[in-house]
Structure formats: structure tokens, C-alpha cells
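Only a part of the assembly is drawn; its chains keep their places, and the rest are absent.
For clarity, chains are labelled A, B and C in written order, and residue numbers in each chain start from 1.
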Amino acid sequence: MSLDLSVQHRFDGFALDAGFTAPEGVTVLFGRSGSGKTTIVNVVAGLLRPDRARVSVCGEVLCDSASGRWVPAARRRIGYVFQDARLFPHLSVRQNLTYGQRFSPAPLGTAQSARIVEMLGLGALLTRRPGALSGGEKQRVAIGRALLSGPRLLLMDEPLASLDEARKAEILPYLERLRDEAQMPLLYVSHSTAEVTRLATTLVLLHEGRVARAGPVADVLSDPELAPMLGVRRAGAFLTGRVARHHEDGLTELTSPAGAIFLPRVAAAPGATLRVRIAAQDVLLAAAHPSEISALNVLSVEVLAVRQGDGPGVMVQLDAGGERLLARITRRSAEALGIAPGRRCYAIVKTLSVAPFAIGENATADP
Amino acid sequence: MTGWLGPEEWQAVALSLRVALWATVLSLPPGIFVAYALARWRFPGKLWLNGLVHLPLILPPVVTGYLLLMLFGAQGPLGRALEAAFGISIAFRWTGAALAAAIMGFPLMVRAIRLSIEAVDPRLEAAAETLGAPRLWVFATITLPLALPGILTGAILAFAKAMGEFGATITFVSNIPGQTRTVPSAIYAFLQVPGAEGAALRLVIVSIVVAMGALLVSELLARRVSARVRGS
Amino acid sequence: ETVTVFAAASLKTALDEIAERYEAEEGARILRTYAGSSVLARQIAQGAPADIYLAANSAWMDHLEAKGAIRAETRRDVVSNTLVLIAREAPDIPDLGQPEAWLGAERLAVALVDAVPAGIYAKAALTSLGIWDEVAPAVVQTDNARAALALVASGAVGFGIVYASDARAEPRVRAIHGIPAALHPPIRYPAALTARARADGAAAFLDHLSGPGARAVFDRWGFLPPGPAAPPAP
């Protein structure tokens, strides 16, 4: 299952010329306001007929200006959660939710539907109309409506922006499951680091209508060159490990080439491969192996490169047993510790800062 | 009450109601269709269709009635075709009165519905399409219900017009008691005779009462519809 | 000076011709307003700027006279008329009193039989003949005599009873039987000055209307002289 896309379109004062492949998993479209994210999503959904485009989903061509092919939106089976909720104002929440069900060739079972409704916390709202919902409630109904239509590809345009953290924390695992179990590709527009790092398998960076960078999220996020574009706080790296065991005190231990890594318990069977993300912001460097410290993860590393930014910080690229790691520290500390390519030191990572990151695995974080 | 109006007048009231109801009900489907086409499609001849729909409003009613007679009369092309195909004749029948009323009310109905359809946010229709709904279903479940205020308005305008239509009706189907003598025809007849104003006034009151009742019902319906859409 | 005439609509052609000639000869201006007799009468009662009222029947003139809206002393009948039975292409009929013979399954168009003069006279005649009840179900009533004529002319209705003057002007129909004047009250077109008429020219034109010059034009359009009319030949 994958989505191939190339699209050219001009609006007055804005030119879009983008192409990328979204493989299985979650592809996050990332870019500044007005960079063309919604426009691309609309083309995929079949709501905007661009000047020139070719869009195909797992080999089926949905739109091809060369041959004139154009599959209408209704026959694409693509779920779309709009940036504005776009609920049907005259229908109850229940009717909104079930609107797409009758057209689905593979309708969701009652149990599955009920689970979605419960996860989204919509049970008490079913008889209301959209006019009587709060902003976040509307958005949750919109998500439910798209999910219940049983799509084969899901488009989500900043679906969680208006939700509180607690609600996000409830919905994110579900999206992860969707990604992992249903193997439904997701094209996801988001501004949120947390969502990107939790969900994304592929990251497409848009800049003024063009793809600035696209690729596996680990590559894009750990590229120190992209740090300014992504925002320094978003930079980070990925380590791959194997689940060694689950400890009683709520921790999971991984074995990785970089060393043992502890993180909050993850629902993955021992032996499973797991990816974890470590934000550059969360890494401390020490000249000597620190003792009696609350951080459980201390990795022996070698400095590969140091990149100076504008502010007081530097971005340090590290090698940890063959894996790459990023650390963002002050210039002063870098000088004090003599951080320069070739220098060996220790990277300290708080257990609780390690975020599990699962691709194609039945692995989610315990809440 | 039966003493207040004679049996002939009651007959006229009953007939007017029947004519107005059928005129309204039967012109709704084509009215909605034409309104939708004018609101959402681009096609050659759109301006002509729009003009044609408005003709009955522009022409003096007598002319419209006269044209109908030319078309649907015993010698008229459509009249002959109907007669040959189905053995139906509508000139001088109450069905003809309903047709005349429907045609006279058609521009009012189409305009109101068109206005409401144009006000329906096409992005909602697009949303419905992404959920897999075919165009016709989207129309029936999104566009139509959201345009309901305009459809109600169109229907009530057509009904009111049908209750009051005189010129086209009397020209096309004449004034046959019990068959085509609607309330306006009866009122007209009374007005031709010196001193019969009282009788005319009684019929005027009856038609006001009927139409006000229809208005009231439509207002209450409209209120409920818009409360529904606004939420709660 | 200008004289305003409120005249029954069916007089339009003849009156237009008379007025145009009069304007050319006398230099006066004759403003003609045509509508149904009832409408005009009500408007005169409400102070319409008319100098002369020319009605298609006596009832509305009587009504205005009773209200004092006309000068009774100037009232006179200008022309009279008769009714004829018309059809598009049927042959002349021998006996009006046998409707089953000539009407058959066809319809009969007449003006409103309780309201419009042509219809009232037609109903009176048919009643005198004793055939009203028999004919009534086939009667198609129109809002004026002219509409009944049009129905027959267009073939929408088989037969009609209309003024002889109207029938003569419509080439697509022919009179297949006269209606004897004795069968109905006399058909008169009364005229009078209104109470508010100021212009001297109004009296002059009113006189002209009943004079010989106008008479000739009225004749040509099928109207008869006022007073007891001779029954037309069948």
C-alpha cells in the first residue's frame, strides 16, 4: 500500500510543484502556514483538480492529467478529516458518524464502531447536533466520521490541533494501531512535534509549495542541516533496539548497539525490534561516566561533528556503537568539555525522555 | 357557516384548495430540479432556461393563459398529443387550473429554492463525497435538507400564488362551476355585478383565512427546521 | 383641450376610429381608456378623471346614476348589439331550440353568465328558449365576451354565443344562427357625461358619438343603431 503523487498547481500568488511517495505507515506533511499542505491533501482526496497531477494509491491511478483520468472523490474511498471539522449541521452526531458507512464496501463491525466512538469520547454526544458542540468535540466527531467510513487511505489535516493533551494521548495510540494493524496509509498534516515523533514513518517537508526534503522520519529528523528548518527543539535521533525484558518497576529494557536503554514500559513482546527517539534537547554530555545519577541511560559515544547555531547552543552529532545520536548543549559546555570531532564522552538520557517509536510493530506505549 | 357561504362558494373554496395543493406538490420536483440546475450547473442555454422560467412573471397573466390554451387546447400541439397518447385533456378541467397555477407560481418557487441551494456550503457536499456518497445521495441528504428553508418558502409562495391566480386560469380553463371556478374566478364574477361586493368580500375572507393558515404552518415548520440546523 | 373617455373594452376598434377622425377634424384631443364596464364604473365613483362614460350595459350606468356620479340628463344609448351563435366551420343550423342536434358533445363558450353582460344576455336567451338547463353543463364561461370568441376562433371550443359585432371582426368564425333580440333584454351601450366633466368639448364629443358620423363607423364594425333593434337575419 503506498501513495504516489506529483502535482503542479498555481493559485494567484502561489505555485505548488511537489511530488513524493508515501509508503505504508504515516506520512506527515510538515511545513509553514501556507506552504501548500492542505492543497496537496485536497488533490489526493479528489476535491481540487489541479493544473497537472498524477496520483496513484497502491498502483491504482486516481488522477492523471496526461491521460485525463480522474476518479471522482466519492469513488476513491479516502477518508478525510478536514482542517475545519465540516460536520453536517442538520444531522445529529450519530448521523454524522454513520454517514459514510452505507457506502463502504468493507463496513466496520458494530464492536469496532463502538470502540471508536468510545475512544473519541462521543458516547454522550450522539443525539446532539454540531451546533451544540465545543470546538474539540466537533473535531472528534470529524475524526470518527472519517474512521467509520472504512477508508483505505486516511487524510488528516491537523486533526488534533484543537484537542487537549489528555484527549490527544487517548487518540494517538489509536492512530498508531491503525497505522500498524490496518496497514492503512495515513497522510497527516501536523505542526506538533509530539505527533510527528509518535506517528510519522515518513516526513515530507514542504517549503513554499516545494518538497524541501522527504524521507524516513529518522533520517529527516536526525539531519543536523535541517534543524533550523524544523526548529531546533524538534531535532533528534533514533536508536533501534531489541526488547530485552520488562521490569517490574514499569520500565522496558532494550539492547541496542549503543548499549542498554531503559524507557517507560512499552507493549511489545521481548525480542521485538523497537525504535526509540531521543530529542537532541534531552541529551546531556559528560566527560566521565557519572555515578549515582537519576538517569538510567548512559551511553559511551564519540563526537562526529559539531554544528554551531545562531544562539548559545551547538548541535553535536554523536556515534553510539554505530548509531547516530544528536545532542544540543551550550557552546560554553562544549568548550569546557572539549567537544570536538573524535572526542569520546558519555551521553546521558533520562529514562522518561525516551519515546518509543514503532514501525510496523504491534508496539505502543503504556498510557 | 354553510349558511354564510352558498354551496357554490364552498365548491369554489374546495376546488381552489385542491388546485393550489396539486399545483404546489406537482411543481416541487421540477422546481427543485430546475433550481439546482440553475444554481450549480453550467450548461449552454442556461440563460434561456432562466428566462423561460421567469416568463409567467413577466407576461400579463392573460397572455400566459392564452399561450397555454394555444398549446394545450383541443387544437394545440400538446393538447392533441396528450389526447392521442393518453386520452387526457386538461383544458377546461381542474387539472388545467392546477397546471396554470403551477406555471404562474413556478418562477417564485424556483427563485426561492435556487437562493437556498446557492447558500448551501459546497464544502459540505465535498465532505459528503469523500465519505463515498454518490452525487444523488449527497443531494438528497445534504443539499436538500440544508435548502429546506428555501423549499418551504418556495412552496408557500407557489401555494399562495395558486390561491390568488386568476388571469391565466380563467383564460386557459374558463370558469365552469364545480370544475374550474376557483375562488378568484368567483370573486371576479361577483365584482362584475353592481352591489355584489358583499359576496365577493366573504370569499376574500375565506381565501385570506386559508392562506394565512398555510403561512402559519410554513412559518412553524421553518422555525423548527432552522432550530435544527442551528443546533440543540 | 382634452376629453377623457372611459369606454368598455369591446368598443375599442370602433371608438378609436371615431376619435381619431374627430381629433383630425375638430382639433380636440380624445383620451381613450378601455377596461371592463365594472372596473370603469368603480373608478368613476372614486373620482377618476373621466369626462364621458361609455358602458357595455345599463346596470353599471344605473349604478353610477344612483350615486350621482353621472349627469343623468346627458345619458343616452349610443349603439345596440345582438347576439349570434358562432362556430369555426359548422354549417348553419335550422333550429336553435334543439341543442342535441347542433351542440352534440361540443362545448359552448359564453361570457360569465351571472356577471358579464354578454353572458347574462346569452343565458336569458337560452332560458327563454327553454334549453338553459340542458345546455348548462356544456357551457364554458369566460371573463368577457372577447375571450369566448377567442376560444371558438382557436378551435378550443366548438360553439359560442357572442356579440354580432365581435363575430364580424373575427375571420376564423362564422355566425351560424342569429339570436332573436326578443329572447333577452335589449343590449344597449349607454353613454353619459360624468358629474366632474368640465370640458365643453366633452358634451360636443358625446353628441358626436350619437351623431351620423359616428353612426357610420359603428355600423361598419357591426353595431346597430340604438333603440328597438330589428332582429338580424339568420
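In the analysis below, a contact is a pair of C-beta atoms (placed from the backbone, for glycine too) under 8 Å apart; a residue touches a chain by one contact, two chains touch by 3 or more.
Here the structure is a predicted model, which means the values were calculated and not measured.
The full set of protein chains in this structure file adds up to A x2, B x2, C x1.
Definition applied: only the chains that are shown with their structure count from here on.
Of all chains, the one whose CA centroid is most distant from that of chain B is A.
When each chain is reduced to the mean of its CA atoms, the one lying nearest the mean of all protein CA atoms is B. Chain A and chain C have Cα centroids separated by 91 Å. Between chain B and chain C the centroid-to-centroid distance comes to 35 Å (mean Cα coordinates, whole Å). Rounded to whole angstrom units, the spacing between the C-alpha centres of chain A and chain B is 57.
Chain contacts: chain B has no residue touching two or more partner chains. Touching two or more other chains at once is no residue of chain A.
Those residues of chain B lying in contact with chain A across their complex are 123-124, 126-135, 137-138, 141-142, 145-146, 228-232. Those residues of chain C whose C-beta lies close enough to touch chain B in the complex are 36, 38, 41, 59-60, 62-63, 107, 109, 112, 114-116, 139-143, 147, 150-151, 154-157. In the complex of the two chains, the chain B residues touching chain C come out as 66, 69-70, 73-76, 91-92, 170-171, 174-176, 181, 185, 188-196.
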